[in-house]
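With one protein chain removed, the remaining protein chains of the complex are shown where they sit.
What follows is subunit A.
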Amino acid sequence: MVLNNIEKLLEKYDNGETTLQEEQQLKNYFSQETVAPHLEMYKPMFAYFSKSSKEQFTKQVPLKTKSSLYYKWLSVAAVGVLIFGFFYNSSINNTDEYTQTEKELAYQQVKESLHFVSKQLNKGTEKVSYLGIINTAGTQVDYLKEFNHPLRRIFKN
């Protein structure tokens, strides 16, 4: 009786006319240990279908959140601001804000102060210049080396 039913279902199954419930019935039947010998070939088929439906996707999918997009645009904006700032700054330096006389005055002042500095520096070097005497003294002391020669001769013998 059961087998008869299964055979009918199988025929429908082969023609693609079974409903999901009927297919489930077939699956249950063929998951048994023993099936009718002439239906044996359906067994691996249904076993394969049930086995295949248990395979799982285990890989992690990297989901990027939106914030990374903001960071991207933030960096672009930062670079823009930097470049703008640079050009803006350099254009300020180029503009003629000072008049000719002011520039000359500044030049004179700088010149004066540099002059003063060099004067003071020269004074300093004058005072230090007598240190040169030490050098001449040093050369005079050099002849003391001459002592070494006779000494060596003496020790050799």
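In this section, contacts are C-beta pairs under 8 Å (C-beta built on N, C-alpha and C of every residue); 3 or more make two chains touch, one makes a residue touch a chain; residues count from 1.
Going forward, contacts and distances are computed from a predicted model.
Q: UniProt name of the unshown chain, from "Sugar ABC transporter permease", "RNA polymerase sigma-70 factor, ECF subfamily", "histidine kinase" or "NADH-quinone oxidoreductase subunit J"?
A: Options "Sugar ABC transporter permease", "RNA polymerase sigma-70 factor, ECF subfamily", "histidine kinase" or "NADH-quinone oxidoreductase subunit J" narrow down to "RNA polymerase sigma-70 factor, ECF subfamily" for the missing chain.
Q: For the chain left out of this view, which of A:53, A:100 or A:120 touches it?
A: Within the whole complex, the residue contacting the unshown chain is A:53.
Q: Would you indicate which residue among A:2, A:41, A:128 or A:141 is in contact with the undisplayed chain?
A: A:41
Q: Which subunit A residues would touch the chain omitted from the figure, given the whole complex?
A: 13-17, 20, 23, 40-45, 47-49, 51-53, 55-57, 59, 61-65
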